[in-house]
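Let me begin by handing over the structure; questions about it come next.
Removed: one protein chain of the complex. Kept in place: all other protein chains.
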Amino acid sequence: MQLTQRAKQVDRRPMTQLEKLYLWNIAKGMWITISHLFKRKVTIQYPEQKRTFSKVFRGVQILNRDEEGRERCTACGLCAVACPAEAITMEAAERQPGEEHLYKEEKYAAKYEINMLRCIFCGYCEEACPKDAIYLSQTFAQANYDRKGFIYKKEDLLIPNPKEDPDAYQRAVGERVTKPLSS
Amino acid sequence: MPINYYIFLSIALFCIGIVGVLTRRNAIIIFMCIELMMNAVNLLLVAFSKMHHATNGATNASAGIDGQIFVFFIMVVAAAEVSVGLAIIVMMYRNIHSVDVNFLNRLKH
Amino acid sequence: MQGMYLLVVDWYFILEKFLLVGLVVSLSMVVAMYATYAERKVAAFLQDRIGPNRAGIFGLLQPLADGGKLFFKEEIIPLASSKALFVLGPMLAMITALLTSAVIPWSTPLRIFDRNISLQIADINIGILYIFGVVSLGVYGIMIGGWASNNKFSLLAAIRGASQMISYELAMGLSLIALLMLTGSLQMSVIVNHQLGGGLGGLLSWHVIYQPLGFVIFFICAMAECNRTPFDLPEAENELNFGYHQEYSSMKLGFYLFAEYINMFISGVVMSTLFFGGYDLPFVNEETWNIHQNWLAIIGFCTLLGKAFFFVFVFMWIRWTIPRFRFDQLMNLGWKRLIPLALINMVITAFVILWLKK
Amino acid sequence: MNALILSAVLGVIMMFSGVMLKQKSAVRNIAITGLFLLLVVNILEMSGMSFFRINTAGMMHFDRFSLLFNCIVFFSTFVYLLLSARDIEKTGNYYAEYFTLIFFILCGVILVSSFQSLLILFLGIEIISIPLYILTGSDKKNLKSNEASLKYFLLGAFSTGLMLMGIALIYGSVGSFSTAQINMTEKPGALMIAGMILLLFSMSFKVSAAPFHFWTPDVYDGAPTVFTSFMATIVKVAAFIAFIRLFGEAFGNLQPQWQIWIALITAATLFIGNITAVFQQSVKRMLAYSSIAQAGFMLLSLYAMNADAKEGLLLYSAAYSLATIGIFAVLIKMNDYTFDGFNGLAKYQPLLAATTTIFLLSLAGIPLTAGFISKFYMLKAAVATGRHLWLVIFAVLMAAVSVYYYFRVIQAMYFKEGQPGIITTSPVFKYTLVVLAALIIILGIFPNLLLNWYYF
Amino acid sequence: MNVTQILFWFLSVLALFGALMVVTSKNPVHSVLWLIATFFSISGHYILLNAQFLAIVNIIVYAGAIMVLFLFVIMLMNLNKTTEPKKNRWLKLAGGVAGGCLLLVFIAALKSSEITQQTAEVKTGDIGLIKNLGRELFSTYVVPFEISSILFLSAMVGAVVIGKKE
Partner (left out) sequence: MIPVLLILVPLLTGLTSFFLKNERTVRSWALFASLVTLAVSLLGLTLLKDQQYLFFQAEWMASLNSSFSVRLDGMGQILCLLNAVAFPLIFISTWRSNYPKANNFFALMLLAQAGMMGVFLAMDALLFYFFWELALIPAYFLCSQWGGPKRIQVTFKFFIYTFVGSLLMLVGILYIYFHTKDTSFDIASFYKASLTAKEQTWLFWLLFIAFAIKMPIFPFHTWQPDTYEQSPTATTMVLSGVMVKMGVFGVLRWLLPVLPDASWAWGDSVSTMAVAGMIYASLIAIRQDDLKRLVAYSSIAHIGLMCLTIFSVNNIGMQGVMIQMFNHGINIIGLWIVIELIERQFGTRKISELGGLAQKAPAMAILFVVIALANIALPLTNAFVGEFLMFTGIFTSTVTKYNIWFTVLAGLCIILAAIYTLNLIRKVFYGNTVELTVNTSDIKLNEKLALGIIVVLIFWAGIYSQPFLDVTKNVSTDVTNSILDKPEINKYLRK
């Protein structure tokens, strides 16, 4: 039964002596390969030349800050709950006096880790987050030499401070974030 | 070159081959020694052929050529012999996992 | 007849030959080096890629980089191997690969210091047999290397390689006999001269016109002799890891790889010489150009190189097109198809020659 | 030449028949018909009808002696196939190939019986030997067969090496491989003598003459019995023809130099062959030793090297081959190869027993059989030389010893009780045996029936 | 001592040394390789004697085909030093002595042979050239040549019969 138009019917007849010589088939193959010699090359010179991502590309997670550079995350744990791969762990801590410039709310994540070996980049964490504290950027997961390195700490995840390093912040934000970061 | 040199060289090679046949137990090496003997003969035949050509070449341009032709045939035969011989050795190896000719003595009983 | 007496001593002659040997060897080496590059490039192009392009412009320095890398890599000789033979293997492979070039007439003679310098190292009257002799020795490099590694994959590969080479040598030899009937000589220079001066600037007297079947067989066998895909059973990666040179590293591995490319180049040269008129430039008649002999020689040489490179390219082209044989298929092809074909070719040629003579 | 070409062609035909034909009987019939053709063609050539005129450049000469000998060989092989072709098929999967090899061996036999050049002798001997190595080892699963084959091969190749050295030395001395040229040597030098001795050794090896016999019993015992039969008969007499031609035609003038050697070898062969045969427990092994003993008798012809000797050798080859083939054909049918295995055969298979008795009597040299008359010719030839009469007396005493072991079989068959296990035999087999036995007796009474071919 | 003589002695010593090593090597593979070396030096002798055809055929046939087969078999059987069976020391000695005696006897016998005075021509003479050999082979020796095909056929059949697995 033909389900799609692309399926090709296989010819099961025994080959004739002539066909067994494979002459025609070899010639065909040779023609195919030689024809590729003159085709446009599809190679991208990667570091110099990059492919543009699609709008919906989901890259490495980023922990966001507000305009003032304060961490948005309140360690509510919804992202961890939403994560199907159970890649996210966190420890909450209370904001001490004098730390207001660091944390937006009274509670913050003292420790926030994502195991990038488990993460499947589904984006549920982003959707679950009520504070827009986490979102998936358009950067790749980096290579590393050992497995420990793939457990991203909060330091790895936090976006650069917009106040101190606005350019880097802007780069990190990328094009994907369409909704305003301030709320 | 005096022909004696060639005779002695060939005989020496030949005798080394014989010693090998007598002293080794590995069938393959014995066989190789036999090949060595044949090569000694080949060398001797070529030397003789050239010797006869040196003496009779003046009257007969192709004097001594038969010696070299004979060598050619020896090579032919050697090739055929090797194919069969090695087949036999392999066949025996398949059965007893050894090429020791001393195993052959069991036939005597 | 020059070359008839192999041991005539003439010091200039020897010097000249030494130079020529050096030249030919280095040429082969360079060609082999760039053949590795070419291989990667061709492969890339056939697969819509670009290939090495980082080292130097268009990656032209890539072979040097590879060579350097091979030189400086750690030299590992397996403990349980047989040391002397382990070293001997790649040497043999290299030597036999290089030896073949000795009887090839590279071009018409040069004229330097009032001496006609033949661009052929040794014009012996058994040239083709010499090639066969050397090619048949090529097996040893593989076998010794494979055995000395003391690795079962290497050994299997070595045995495969050797049996493949021996088998295809037969068909190769047989395919040439018909050609030898045409030329009546085994001397390479005679064979080349036989192809000069036909119609279309020599093209019509190329042997490939008279011996197409012979050429095809020879070509296939040459491929097998070089262990090129689809005949690269000895190094079939997915079955034997890396084949007979699995345990090799550093420059010894390099020797093996080089030897393969040299073989490829030389077989291209041999094919051009035997079937494609050697240094004969088709469609034109060089003699009428009235230019210096040396120029003619250089043109001839370039022609030969061009033809050889074409064959090298075809080798690569085929490599990246056709899948590898199974071993029984390989043997069947060699023994049951090529040898009978070669015999038929021989018989037909013989009859035609007889008929023509009448 | 007729037979040479035909047998080569037949070999190839057999090779393909194994592939083309599915039925064993068809292959067998082709082989038997082929041999018959071979015989016919050879007889035609004897009567002057040569189909091929090929210039052998004096390297071969098909005289009456060789042609008649070839006739004998073909006839023996014909009988052999009639009797044992079915057993050949039982040896292994490659029955057609075995027939092929037999035809090729026949080519070799033709070569060694008609060579005029040492080159042809060498090729002939190799063409005989190489298929024999294979036939010896054709029972691949059987260790004894393997070992026999290997042993035969190694020693055979070794003796070939010796032979080649001999040929080379002679070539050095004479400058030619032609037997006639070699025979023209006036005064033999050291090279010549050394070469001759080496040839003598290697040929002695091929005919399994003592002290070069040691391979024979093992090889004959180890080889599949059908092929032992072939080896012990046709091949052996072929080697003798080569031997006698070589020493008659190439070294005829040197007879004083080698005669005493041959005499000693003959005596040793007779002694070892007969005495050792006495102590055997297996009939097959006994026949192996007896073949050595019979070789001793055939060596007498070499020793004598006169007209009688040639006639005698022809007779001997016919008588010996036919009788031995017959015995082996019966032996193959037995389950037990020991002497006791024959106990009571006369009671259950009177025909087999009777014919076997005739064959054994013939081998023992009892009058009225061909064996006697051939031994008689040998003795006659040896006596005619007028020298070394001790050799003749020794030979005769050894012949008496041989009676001991041949008659052991007869005793077992007729006078002892027992129930021999025997494979059923076809009527053709029995008729052939009877004809064979009759032939042996007729030859024994009228040897001229055979010898007349030699002269007319 | 001219070049020819130097070559002769060199090749002879190499051949003898190689032959000795063949016999004495413990490892069969080494034996094979030494034998190849011996064959090469014998080929060298052929070239010296201007028997070019035989020289190259010697290499193709012996070194290129026969010895490869040997190597094959040895490698497939995985024979090496340890699997080499030990032969009785006295037997070895006896074999050596026998061979030595044979050598002495030969040399003594042939020292004063009838052709002592003659020489084998080196470097000259054209009978070893392929043209002459070929002409002779296909005219005078054509019958033996054809006969040798029977030999090959039988060897081929034999190798198949013996070699093929049942």
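Letters A, B, C, D and E name the chains as they come in the text, with residue numbers starting at 1 for each one.
The rule is simple: a residue touches a chain if its C-beta (ideal position, glycine included) is under 8 Å from a C-beta of that chain, and two chains touch if they have at least 3 such contacts.
As the structure is a computational prediction, the values presented were derived from the model and not from experiment.
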Among the chains presented, those that the missing one touches: D
Among D:W261, D:F407 or D:W453, the residue in touch with the chain that has been omitted: D:F407
Of D:L10, D:A295 or D:A399, the one touching the omitted chain in the full complex: D:A399
Selected from D:I260, D:L389 or D:I423 as touching the chain missing from the view: D:L389
Among D:L37, D:L368 or D:I442, the residue in touch with the chain that has been omitted: D:L368
Those residues of chain D which, in the complete complex, touch the missing chain: 311, 361, 366-368, 372, 376, 379-380, 383-384, 386, 389, 392-393, 396-397, 399-400, 403-404, 407, 411, 414-416, 446-448, 451
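Convention: only the chains that are shown with their structure count from here on.
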Least hop count linking chain A to chain D through chains in contact: 3
Chain pair with the greatest number of C-beta contact pairs: B-E
Chain centre separation (chain D, chain E; CA means) in Å: 32
For chain B paired with chain D, centre-to-centre distance based on mean C-alpha positions, whole Å: 26
Between chain E and chain B, distance of the C-alpha-averaged centres to the nearest whole Å: 6
Sites on chain A at which at least two other chains make contact: none
For chain C, residues contacting two or more additional chains: none
Chain pairs in mutual contact under the definition given at the outset: A-C, B-D, B-E, C-E, D-E
Complex interface listing, chain E residues touching chain C: 3-4, 7, 27, 29, 33, 36, 47-48, 50, 52-53, 56-57, 59-60, 63-65, 68, 71-72, 75-76, 123-124, 126, 129-131
Residues of chain C that touch chain A when the two form their complex: 42, 44-50, 317-318, 320-322
Contact set on chain E toward chain D in their complex: 106, 109-115, 140-141, 143-144, 147-148, 150-151, 153-155, 157-158, 160-162, 164, 166
